[in-house]
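Showing just some of the chains, left in place.
Note that the chains are named A and B in the order they appear, and that numbering of residues resets to 1 at the start of each chain.
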């Protein structure tokens, strides 16, 4: 297994179906965006954990060039520092067909359409890390050959690299042809681009790194998250982190005041920005089907203390006549109907997205930074929230509403904005 | 199989797991509330269909007393007219243990806590049908013995009987002790109670009876309901029946104007009241998980022409800047805060429910009758909708909104109403 997740029963199932045994667990790097399942999987299988040259507190170091034989397959460790100092890739040789490298697990070093971020050791180390990454990619990975299939650690939507393509299959040859980062004139240009990449650094990265270094707590099973009656939730209200995973429309119509809107689609990537780690989590769902995927997403980002979920959902909350809150959702077409000048446009997308295209009159605060920059948002005007679809907009609206603002979530986001013929600016990079 | 449903693959799976063959399909009566799967299952298994003495257009008649042997089990037909003229029950003897009747499939004749309605042939026949049902229950079923386990055709929530208990396991003895209908002083009292039962008769009953009599169209597979882009939905807007199965909160915040709110929880029982049979259905969902159960519910009530579902859901609709509509959801606690007298309280529960407990100031129109009695609802005031939880309230709100009224769905319903200390009247039956 390469970089296993914590809820690792699926690996056991796959192994069983194929009558295989899991003997080794390889890590491509100290992960920062999820709790790795290496310790968990080791506890279940006795497999050996190997990783790059850093004290992970568990497992052993695998050095450049070392090989692991698995039947006709040979995995060869390739040291590729840059994303982290100890990053490793693993080349694949299939001796059934020949001795050429046929594939490579490229971790966070080379992604489809992107490369791993190099700012994790802080801005003062970006140049050094970027230089190492350039050498790793151009000196170690690209020479493997154009025909080599790559298996990166992340796909589209990850916060560990930028501009990752939605396509999953790629090769060294395709990346050489299409990956924007590989079209640079040389190492200096690569470093310069990296210096200006300006990615957001989620707060939970620190916690993940810490957890992954000191050894992840064993999960055993997924938390149960039992139903809790509305009255009992209310009694513990002040001590909870209330995470509402319903759709943006459902949340807008009625929600528990102070709850955090994290529709299932964005929970895995944005939960860690905003949900505190020191409070038990209470989930609010529309139906029981949303429960299990929510628990998985939370556990993978280190939230093990899931107290329960609201029994009966918001209907039960209303039946208990407990306090609720709401805000409007709009289409962009509604903007034109209310051009009275008293709307505040707030774009809450990532800096990168803002730097590509934007509404000219909008103010920009990335949703992850909203709590700390709340003072920039006026309290006496309606706030129209802009994102790409309205999912993250719902999160932003929940943050604003809890802090006394009057948010309006623009469903359909910038797509609708443009469709409605509202003004837009494309920024040259 | 007794009274199979149309999407009958589950019966085949059960048979396969147990290495059994389905040889007979028994109907307890001409069903009026769903499309039976007898023809479907027969096409797949070659099993023989048997039913009471009425020309169903398919299958053959089984007469009182006839027996079917299935290994050590014997099923014995018991003629029990009342719910319909040809209603049959089927007693179960297990010769492994003895010759006593051990169980009975009681169809819509005897339910847990209730009995089948007797008004299906119209008000002019209620007395005659009720008399027959009294004889069937007291003369044929109760003598089977207190220890006989009953397997009725319906559980709680069905519209084929009233007051059905939520418990599923029962016996002749328990019904004798607890079923309100079996506590009557005699046949006359039974008939009198029946005469005053006043159940709503869903419009789709006529269609189900017609379909079930002339032979159900073969389904083959469940309809696919492919995704349809927002723009394409809009192009066909006028020809569609748009069924929105999202939660009441999600619907309230934003929906397609003119769409029908049928949250999954009530779709099986209330869809047939309101969704026209002569238009292709377009589904609106919050996520793909809601698709399959919606299709099942529609197909079981005879909606085979499911055109598709809105691709991308309401987010895509907003992104296309197409027209939307919304209305508020309230808790009962909000009522007190707006005691300015300009609210119209509309109770949309069934007549039976209204007759048990109600808000004194409310006006009553059963949700299924709203379209034809819409003139009773004022257009110049806010309409607060009352039901038990707010599910049917969402349906009522969608009907009102489409007809130019200003609905407010009271989530939490009468439970919240009482919790908020608002006035309530209990009606003596």
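One rule holds for everything that comes next: contacts are C-beta pairs under 8 Å (C-beta built on N, C-alpha and C of every residue); 3 or more make two chains touch, one makes a residue touch a chain.
Just so it is clear, the model here is predicted, and its values are computed rather than measured.
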Subunit count for the whole complex, all chains sharing one sequence, 2 displayed: 4
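By our rule, only the chains that are shown with their structure count from here on.
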Cα-centroid distance, chain A relative to chain B, in whole angstrom: 44
Chain A residues touching chain B - in the complex, by the definition given at the top: 246-254, 264, 286-287, 289, 313-322, 324, 326, 328-329, 331-333, 389-391, 410-413, 415-416, 419-420
